[in-house]
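Okay, handing you the structure first.
All protein chains but one are shown in place.
First chain written, first letter: the chains are A, B and C, and each begins at residue 1.
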Amino acid sequence: MVAIQVPDNLRRVLDVDGKIVPGARVPTIAEEELVRIYETMRSVRLVDERMMRIQRQGKLAFYMKSTGEEATHMSVVPLRKDDWIYPSYREQGAWFWRGYSLEDFLNQHFGNSKDVTKGRQMPVHHSANWLNMVSISSPVGTQIPQAVGTAMGMKISGTDQVAMTFFGEGTSSMGDFHVGMNFAGVTKAPVIFIIRNNGWAISVPLEKQTAAQSFASKAVGYGMPGVRVDGNDVLAVIQVAAEAAERARAGLGPTLIEAVTYRVEGHSSSDDPSVYRNPAEPAAWGPRDPLTRMSLYLKGRDLWSDDIETTLLEKVNDEFSHYLKLAEDLGAPDIETLFEDVFDEMPWHLQEQRKYLLAQARTKNPHIHN
Amino acid sequence: MVAIQVPDNLRRVLDVDGKIVPGARVPTIAEEELVRIYETMRSVRLVDERMMRIQRQGKLAFYMKSTGEEATHMSVVPLRKDDWIYPSYREQGAWFWRGYSLEDFLNQHFGNSKDVTKGRQMPVHHSANWLNMVSISSPVGTQIPQAVGTAMGMKISGTDQVAMTFFGEGTSSMGDFHVGMNFAGVTKAPVIFIIRNNGWAISVPLEKQTAAQSFASKAVGYGMPGVRVDGNDVLAVIQVAAEAAERARAGLGPTLIEAVTYRVEGHSSSDDPSVYRNPAEPAAWGPRDPLTRMSLYLKGRDLWSDDIETTLLEKVNDEFSHYLKLAEDLGAPDIETLFEDVFDEMPWHLQEQRKYLLAQARTKNPHIHN
Amino acid sequence: MPTMNIIQAVNSALRIQMAREPKAVILGEDVGKFGGVFRATSGLYDEFGEDRVIDTPLAEAGIIGTAIGMAVYGMRPIPEIQFSDFIFPAFDQIVNEMAKFRYRSGGQYPCPVVIRTPVGGGIRGGHYHSQSPEALFIHTPGLKVVLPSNPYDAKGLLLSCLQQDDPVLFMEPKKIYRASRGEVPDEAYTVELGKAKIVREGEQVTLIGYGAMVSIMEEAAIKAEEIGISCEVIDLRTLLPFDLETLVESVNKTGRAVVVHEAPKTCGFGAELASSLYERCLGVLEAPIERVAGFDTPFPYSLEHEYMPNADRVIGAIRKTLEW
Partner (left out) sequence: MPTMNIIQAVNSALRIQMAREPKAVILGEDVGKFGGVFRATSGLYDEFGEDRVIDTPLAEAGIIGTAIGMAVYGMRPIPEIQFSDFIFPAFDQIVNEMAKFRYRSGGQYPCPVVIRTPVGGGIRGGHYHSQSPEALFIHTPGLKVVLPSNPYDAKGLLLSCLQQDDPVLFMEPKKIYRASRGEVPDEAYTVELGKAKIVREGEQVTLIGYGAMVSIMEEAAIKAEEIGISCEVIDLRTLLPFDLETLVESVNKTGRAVVVHEAPKTCGFGAELASSLYERCLGVLEAPIERVAGFDTPFPYSLEHEYMPNADRVIGAIRKTLEW
């Protein structure tokens, strides 16, 4: 009943002290990009904390932190701009890496009039077609066959684009995981599956999720390679994702990557892990923190310092406060928007309902005659 | 695009000449039971042919033959009477082995007033609770998690019963296969999964069904043993099923068995395989016929002869003709039965609809006044 | 008598059933140690053990598929679907299997699965934590559908469901899970399935609804009374088989009706209720039956309050029936 995994047979690049593991395949990354990777991860940690704080203050209905899992988000680093991503709900860093702004991020959470999704979804359900980041959906696993379909489309169209999709280890139990993986195997679609194995699906530990030796081993059933990587080692994550992307672009088909990490916090702002989880468990994961490892590595290469970190945090903090204020001050989207985008053109029944609601909104608390 | 599989690494007991393969684990079966096994398989072959003939004569809406796959049905031989079976639609022999009569069999196909399922389902959809054989359902794969649930119930109740379920290799692509297998792995439910890999799912060959090396290899993803057996070798089928049943009864959990066989005929009476399949392919499977192998084996042990076979065929033929006549002569179930068994007790709206239909039936072609 | 909210009432019914029926099994996501994300199964894992209160893998098709296998084997499974928005991966198992098992086996295999699932909006859940899919199940022959509006009924109806032999979808109005409180006996009792409840008597307009909409209707009825309109309020409680007799009696008296539900209007249960009433009461109806329902859009997030029926909208409909 303890979800700590012995991280055996994991692909690794950095050890816990931020040193390169002897013999590791190290990804080729320019220095400024290395820094940007760490900055993104560090910013996510900060943003998560601030978001949860405003949630606790009652300003936000809901939030989900990704604390401890930030390195897994960086699977997107080897992708090109024209590659497509189907995220789950716990990959904040992937969004920021692709260029999603803190402003968009906050507006979505507040579902305000500037939210690009028009206040249609709960917090943490982003969508950005200009980044080829597909709308997050709450039902888990539905994105898996969809990502495969996009990859099939890429292949049919003769491009060398790649699709990537993220999901938690719990989600691997859904039927959609199976059908998606199987279609990908058969069609050799250029798709990369990232299982964020964080040990828990809300209150359910991984050993109640599957009896398989590992999640990566599930790849056997689909005739594709399965790779297990230390999900708290950002360079290893990037390396295995880069290899998978190369395979996919070369027409060799899909890859399943299991990034072994840990959900240090509760599932969401609605959760209370103390009810079901031994507090010693998250504590034990502390030394494996992906931020510590990467910052030690960067410091070792003289690319990072505590001062730079302080400056970064100040900057992100300020930016956050700035956009938070803006986001809070904006109202909800116009009532009319309720009826838009159900269809391309609004059919008569929705026009009628819109008219009714607008009239009703005007005559609130109507004076009633009998 | 040719679905013949090199039957490598298959568990085997009999070679194509009906001789015991050196070193094989041979199931312990009494002589009269050996004969009964062959008789059942041989009877299925005959019944299949007669059924298809009456279908072609327009007496029957639909039929599905199991020609060439009869040995796989015998997976049920090691089971006890109190074990449960969730069949798919192509295991005629399993029904007869358990004691389902030719009379019940024919009545079901005619959906007549003596059909125990009250004419509710298409031909080949049997149900027999007195044999712990659960109703066949057309949507493929739904029986898989159900069988697991029954096995979970057996375990929770502290019995040492076992559940077995059958399905085709095509059905392994369904989400329900995955969720069923996964629940079984996690709960260590006493269940045996028999994949009848007959190479085809209607017109789709197995290589378009999965990219996995074998269907048995899918067991890896669920932490259970996967066994590949020559599905045309009835003694091997029985042996691996017996081992799986023993494992299950000992509390060691589920087993996946892939019985490699071949669909010699069309998918069903509605199918025309010449549109999509090279006729050389079924021909090549001839020498592997499970009946030939078993009859050679029995003859080698002086348990069978051509004369005995002729007698058997005559007996089954006569019995078939007898019950066919009876089944044909019976009418459809009473109209009232349409409304029974929707619920335990008939609610008002069904009572009302029943009353309406009965009245309508009486006033057919009513004289209309304006 | 103790006071309970709906969660506590459900929990009490489950505890009674688990204690008296050794074949009863609870299964679902997070129903074990955690006691369910809404805490409806709280304490049951400790009391009845992990064999009978099962945290399943994350797969609704598996939860319902295995529950069906348990039920036909003779167990009494009580699966939980965490939100009714997540019931669709199990839709095939529910509509093609659970609902038809008894029928297709010619009565040989009853399938008494009681699925519990929270339903409806009002918790800022957006379109994946707010849907009201009851009509889909009412349209599926072979299922009973129950949806209580208060703690007393929740416990009594659930205990009724658990004692009968048909599959049931027991939907719980999550908006008022905690807000609706009332006296509930600690011991076992039943509320009869298939019987609506007249929550408030009145003369001029019949208001018909269920679940979280009942208090909305009551609020509207009170406001209407203030301005001299007398409304009868009926809580359906069982949606299938629904209690048409009680509705017909009421509409024969009032001559007007308003049907209220959260689900989208088009092809919603309101259409069935209205059509059935027209068929019986056309002669007495003084005005068209009004349907106050969710709009035909996915359930929104920011505009949730604009989306959901409220007392004002019900009053608007009442007025329309009077002014026709």
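Quick note on the criterion: a residue touches a chain if its C-beta (ideal position, glycine included) is under 8 Å from a C-beta of that chain, and two chains touch if they have at least 3 such contacts.
Predicted, not measured: the structure shown is a model, and the values here were computed from it.
Here is the thing to keep in mind: the chain we left out touches A, B, C in the whole complex. Contact with the chain that does not appear here is found for just one residue of A:40, A:137 or A:214, A:137.
Among the residues A:44, A:124, A:148 or A:264, only A:148 touches the chain that is left out of the figure.
The missing chain, though absent from the display, is touched by one residue of B:20, B:35, B:122 or B:326; that residue is B:122. Only one of B:18, B:153, B:290 or B:333 touches the chain withheld from this view, namely B:333. Of the candidate positions C:163, C:230, C:252 or C:266, contact with the hidden chain is made by C:266. Listed residues A:40, A:72, A:112 or A:127: the one in touch with the omitted chain is A:127.
Contact residues of chain C toward the unshown chain are 85, 88-89, 91-92, 95-96, 99-100, 103-104, 127-128, 135-136, 138-142, 240, 263-264, 266-272, 274-276, 278-279, 282, 285, 287-289, 291, 295-298, 324.
On the side of chain A, touch with the chain left out of the figure occurs at residues 84, 86, 115-118, 120-121, 125, 127-129, 134-135, 137, 139, 142, 144-157, 163, 175-176, 178-180, 182-183, 186-187, 340-344, 347-349.
Contact between chain B and the unshown chain involves residues 61-62, 111-112, 115, 118-122, 125, 137-140, 170-171, 173-176, 201-204, 208-210, 270, 275-276, 332-333, 335, 337-339, 342, 349-350, 353, 357, 360-361, 363-366, 368-370.
In this section, only the chains that are shown with their structure count from here on.
Set against the Cα centre of chain A, the chain with the most distant centre is B.
Per-chain Cα centroids separate chain B from chain C by 39 Å.
Between the Cα centres of chain A and chain B there is a gap of 45 Å. Multi-chain contact residues of chain C (touching two or more other chains) are listed as 56-57, 59, 61-62, 89. Looking at chain A, one finds that residues 173-176, 208-210 touch two or more other chains.
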